[in-house]
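Yeah, one chain of the complex is gone here, protein chain that is, but the others are all in their spots.
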Amino acid sequence: MPEELVAVYADPDEALRAVLSLRDRGVSNAQVSSPAAFPVVHEVEHTGHSRALGWVALVGGLTGLACATALEVGTSKALGLIVGGKPIVAWTAFGVVMFELTMLFAGASNFLALAIFSAHSRRKVAKAVRDLVSSERIVVTVSLAGMDPKLRDAARGVLGGALAEVTP
Amino acid sequence: MSEVSLAQIEKDTVATMSETTWRYWLALGIALSLVALGGWAWSVALRQGLGITGLNEPVMWGALITTFVFFIGVSHSGTLVSAILFFTRSPLRAAIGRSAEAMTVFTIMTAGLYPIVHIGRSWLFFFVLPYPNQRQLWMNFRSPLTWDVFAITSYVTVSMLFLYMGMLPDLALLARQVKSWRRPLYRVLSLGFSGTDGEWRIFEKAYPIFAGVVIPLAVSVHSVVSWDFAMTVMPGWHSAIFAPYFVAGAIFSGIAVAVLLLSGLRRGYHLERYITPKHFDMLAKLLLAMSLVMTFVYATEFFMAFYRGSKAEMEVFRWRATGTYAPVFWGVVISNSVAPLALFWSRARNHLPTLITISVLVTVGMWFERFLFIVTTLARSFVSQNWGNYIPSWKESFICLGGFGWFLMLFLIFIKLFPCMAISESMQSQHAVDAAVTPEASHA
Amino acid sequence: MKVSRRGFLGTAVGALGTGALAGCSDKLPRYLVPHAIPPDDATPGLARHYRTVCRECPASCGATARVREGRAVKLEGNPDYPIGRGALCPRGQASIEGLYAPGRLGTPRAGEKEIDWGEAEKQFAAGLQRALDDKKLVVVVTRPETGQLGKLFGTWLEALGQAPAQVVTFDPMDRPWLRQGQERAFGTALRAVPDLASAKLILSIGDDFVEEGSPVEQARAFADQRAAGGRSIYVGPRLSLTAAAADQWISVEPGTESIFVLGLLRQVVDRAGSRAGLEPGTLENLQRRLAPFDAATVAARTRIDPKRLQEVATALLSARPSLCLGPGRAVAGADAAALAETVQVLNAVLGNVGQTLRFFPAAPAQPSMELAELTRKAAAGDVGAVVFHHADPAGYGPVYAGLTGALARVPFIATFVNELDDTARKAHLVLPDNYFLENWSDVRTRPGVVGIQQPVMEPVLGTRAAADEFLAVARVLGKTTGLPKETFGEALRATFQPKEIEQGFRLEEVAAVVPSLSAGVLAQLPSVVTFHGPEQGLPLVIAPTFRHLDGRQPRSALLQEIPDPLSGFSWTGWVELNSTTASPLGLKTGDVLALEGPGGRCELPAFVTDSVRAGVAAVPVGDATALLESKGFIGAGARVTLRRTGGRVERSHTGVGGAKGAEKLVRTVEAPAAALPPAVPLPSMYPPVEHPVHHWALSIDLDRCNGCGACTAACYVENNLAIVGADQVARGRSMSWLPIMADVDKSHGTPEVSYLPLGCQHCTAAPCESVCPTFATYHTPEGLNAQVYARCIGTRYCENNCPYGVRRFNFYDWPRAPSERLGLNPDVTVRERGVTEKCTLCSQRIRTGEEQAKFEKRGLRDGDIVSACAASCPTQAIVFGDLKDPNSAIARRAADGRAYKLLEELNTQPGVFYLARRRRGST
Partner (left out) sequence: MSRPGRSARWTGVALALVAIAIAFGSFEAHPQSAAAPVPPPAIAEVPPGQPSPAGEVPFNHQIHAGQFKIPCLDCHAYADKSPSAGLPSGRKCMGCHKFVGKDKPEVQILVKRFEDGQPLRWERVFAVPDFIYFSHRMHVRAKVECKECHGDVAAGKIVRQEKPFTMGRCLTCHEERNASRDCLVCHK
């Protein structure tokens, strides 16, 4: 007895219809794996860290800013060389590198967050299921574990024709 | 976009990677030849010294720095255009965004070589990097060249990540689809991305943030490069207009190069279904707009020089238009300001050979435009006793050509290894188009 | 003959002295070799200074050699010596190059074969013996040797049984007409010593006294004269350095300078002759002889404005004492002695004799032989042996063709040289003499002054002192009567007190005489110069330049490399043509012309300019010798034709300043005492930079600078600047840290040329510093714009952002011959390729000076530290010092109303400042 229903759709719209009708029938734990961000992926209830991404980028950016400031002020003071009649700590001139490092760190931390959060979020879907995904295969899975038998039947009914055998 | 099945998109894209025509080999052969030529010329410079260039007393920067600025300029529009199209939700982005981003990464990788090539002691290049050393020395953060180091490394890093990030869904897709040695490569590179709805949510949140980082960074990088000149005291360089002028020029030359690359890709891989006249029309309009901006900038520069009344500056601009380099100057005016005016006519915009011709003119014109403002200022600065001239030597020109070969080589290798169109995004926008055609289908 | 620098490099150099400790090349030695027995007075790592005399030209200025680890590395002036007073000209600065020149001979040669000294002495003796046996003459031909060496030649000849008068002094740059003119005017042989400094007006009849004669002394005196408010007028066909430094340049029809002077003399005699204290007969005689030269006739013949002549006469009469000099080489024709006589009469009538023109009895004449006599006797086959001593008549092309031809009939020719010259190529025996810095000698260039030339180091190569070889050969021949037993050096040394040797000279009391005009003066009026040569040709003007001062192309690579300040040519001569002469021919500067004169031909690039009179062709003396006929002197009188060859020669820089649209770097003030409008302090975002202890700076007085280039040459030697060769200079890659820039102002009719030494300005807010990514250049607490070569990666950004364009880039590892490396200054590193360099204000001297003061636990005094350029400047235009010391000379200059900084409006706050040139306008 599989613990999970796996349905495969060639057409994103069909997958969307399936997900919507699952939701109509009270099945709310459907997962979608899709080759592209078709509308269907937005119709599934979602829990994740996506809200934190902005904050991560902000913190990353501020870290970059702090690093740049420390690097510029610290090294300039350590050397204490006068150039061009400018002060040792020349804020106007330092602004550029501060900006660049802020952006670099923000971008890099955003990317890292993406990688980590994605890895975290995909753990809910079995690897064998994810491997089914291709340009013509959008996979909808419904975990049956601990589910009301009525809902199980409803889910089976909706996904009916598209169900696929998955050997884990 | 006409009726294309989603599988067809993937198939066509994969074809660009797996099918290799004689045109590809010819292009790669040319690229490698140029790289060999440039590499040899550089090796002579390393062994003997920069005396092999045409540089001399007043003109200490020449063709090499011109090429650097030129490639930085070209690098601009790729990422910038891609990010802007992303924010405007333009359906045009899917087909051209990837190549534009790749163009950015590779031009900036090319540009980054030139400061190393052009300095007198290339082997001590690491002196400009911040790292703790036994000398207890650091770099001068007041120098625009130090800003350059940070700006360019940041920009190349962020552009690469941007390209890579956008490619993640495609790599995931390909890791499951293709066979052969590519499979483990894509598997590793895809970072396990599998297209679950959770991942898509995160992706769709992270990508705009990243694009938001990219745009100001892109603008800043070319501003910083312009400050290499504007922060000096030299007549013709020391001007507040330089940052916007450079950014505009960068986009201008970038679009021209993008037109050339895209038309090449389209022709070489029969991507007419994806890279459509609509794309070229859009690029042509952009090109025209930037050309007008550039014309305005040129006029402003001259106006400012003569309005301000600085003797040295007036002399630089007078000489630029009438002196030794006058033919170059007027050539630049024709290619950058006059020729693109043809794009006011939609027939010119939609006639690919015309557009390509104008793009070639603009590409060459922008290189010479950079050459002009660098050389004329140096050759004609304050001390009239030091006035001089500069003509690049052959070996120096070879090093510059080598850069073009290098860029082309990297790009050609890239399109063999990675999808040059965003598969996932194309499918998404194709689906959106389909949905728009049959609205009842999506909202049943 | 051109010396190719690259050609130097293949030359092998013999074994070099050991005992070297410090590394002064870019590769450190692997082995250290201490002395077996250390010299008593030398400490490795510290410089020793020895007083000696510069022998580059007969002026023989006092010199101080700086010696490090047994090697002379720099020549400075001798501040106590009355002639040079601490300065040296560019030739003097470059002379040290000859010591380590790759072309120097170290072994005697018989023809092409190298032989050892024993064999050489044997052959020398055999050659002389043959002449003695054949009862033929033995003649010594020497460069001017005014001291004991000159006497030795006579004694030596006498010992050989010859007449002591068989000594020929060969000095092609001698101007005998000046002596002859004096003798004719005053009736006796006298030695004139002009006092330029105290003249209120100097009138030079083509006399380029800044370039020729005793240039260091004269240039300084001229600058002092100007500073004291004196005025000066130059009459000649060409705007030489002297003419440029003068207030007024008058060019008359070529060859008619004598008419001008006669006209002037008539004006003066008419207006003030009666008050001149002349004997009535003399005055009458003068009036009679000068009668035909009324202003209108003179103006017509010389083609000048008649008013001009009266103006000059008025100026001469109102500014007393004045001083008239000349005629110089540029205007001296065959009848120059008569013109010189006229000039002296003018001086006498103006009352300058005894005032600004002091006379001393001429030194008792050494018995000698004229060159013409030698030529005659040699041609007749009466001469059995000629010994040349640093004399190269064959090097002057056709000028001495008579002698050169006659030498073929001389059976034995020996020559003492440092480097192979044209005469040496014809000689049977070539004997390498020690360089003058390795030899003892003495010079008497001026009544009352004996300069002592002492060796400052062991000979670099296996050379021997020429004087000792004369003695050695006499010993071999067994004819030593009257000759010293010991070496010449020991004998000479014994005649001086140790203190005199230490100070480098001896002063003797000599009484001046005041001669009066001889009664029959102007018995023969000077005639107009007649020009020989091709009919359609242009009169040839000989242009004396520092580089070509001995009349030949310089062997010195350094002198070749430094461009002529006005024409901009280096490594080549040039032919100056007025633009009105050149433009009908379609000539542009740099077009190569074939010149054909009465004596021969040469090819030179054209220099089209307004600084030479229309209708003449001016050629530097070194190139002009190829064109002159065999007259035995170098002066005016030839005509040359010009033909275009189609070739081009590029110049090192685009030329002179003052172009339309250019920033004006040279500022001028009208009237002697005027000051510039005070500079408005510019606002700054930043607090001012403090210099806690010292603020080293340089000041350059443009009113004193005459563009001679001594500072440039001194800088090359002191700072190990690379000599890059003709090709690279033409590409604009000269490494000069202190080039001389010319500024031509044409707004007042005749061009007015100012010279501007332009080195690093040591800005306090230096644009170059803030753009360097690696801190390779920064502002030191002592006010220097420092360049740390080890940190430089060669972005050249600093060079781009230097508004003064004074930074230099090492495009290559510039080649240096192994022997040249010995002459490098060990206190300054050799910059590797890819590195930017520039004037450091001689930071090595500052470092050494400060260290020495600290070591001696004392403070620094003004003058303790002097940059090489300031030390060498003949006119003291350059002053180095500490701006923080209110009593320093530079601080006084900074307070001068003429002080200004270049491109002040950029707010770079330079540490180097200039004093504006004083413009006095024309008469």
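All chains are identified by letter, namely A, B and C, in their written order; residue positions are counted from 1 within each chain.
Rule of thumb we're sticking to: a contact is a pair of C-beta atoms (placed from the backbone, for glycine too) under 8 Å apart; a residue touches a chain by one contact, two chains touch by 3 or more.
What you see is a predicted model; the values in this text were computed from it and never measured.
Just so you know, the chain we are not showing touches B, C across the whole complex. Across C:Ala299, C:Val669, C:Ala786 or C:Val806, the single residue that touches the chain missing here is C:Ala786.
Contact with the undisplayed chain is limited, among C:Thr375, C:Ser734, C:Ser843 or C:Ser888, to C:Ser843. Those residues of chain B that touch the chain absent from the view are 20-23, 25-26, 28-30, 32-34, 36-37, 40-41, 47-49, 51-52, 123, 133-137, 395, 398. Although one chain is not shown, part of chain C still touches it, namely residues 18-19, 21-38, 43-46, 727-728, 778, 780-782, 784, 786, 788-791, 812-815, 827-830, 832-833, 843-844, 847, 851, 854-855.
Note that in this section only the chains that are shown with their structure count from here on.
Spacing of chain A relative to chain B, judged by their CA centroids, is 30 angstrom. Between chain A and chain C the centroid-to-centroid distance comes to 82 Å (mean Cα coordinates, whole Å).
Residues of chain C in contact with two or more other chains: 767, 770-772, 775.
Residue positions of chain A with contacts to 2 or more other chains are 79, 81, 83-84, 86, 93. Every residue of chain C that touches chain A in the complex is listed here, in rising order: 684-689, 763-772, 775, 777-779, 781, 909.
By the touch criterion given at the top, residues 79, 81-87, 92-93 of chain A touch chain C in their complex. Residue ranges on chain A touching chain B, taken from their complex, read 12-13, 16-17, 20, 31-39, 41-42, 44, 46-51, 53-54, 57, 71-72, 75-76, 78-79, 81, 83-84, 86, 90, 93-94, 96-97, 99-101, 103-104, 106-108, 110-111, 113-115, 117-119, 121-122, 124-125, 127, 130-131, 133-136.
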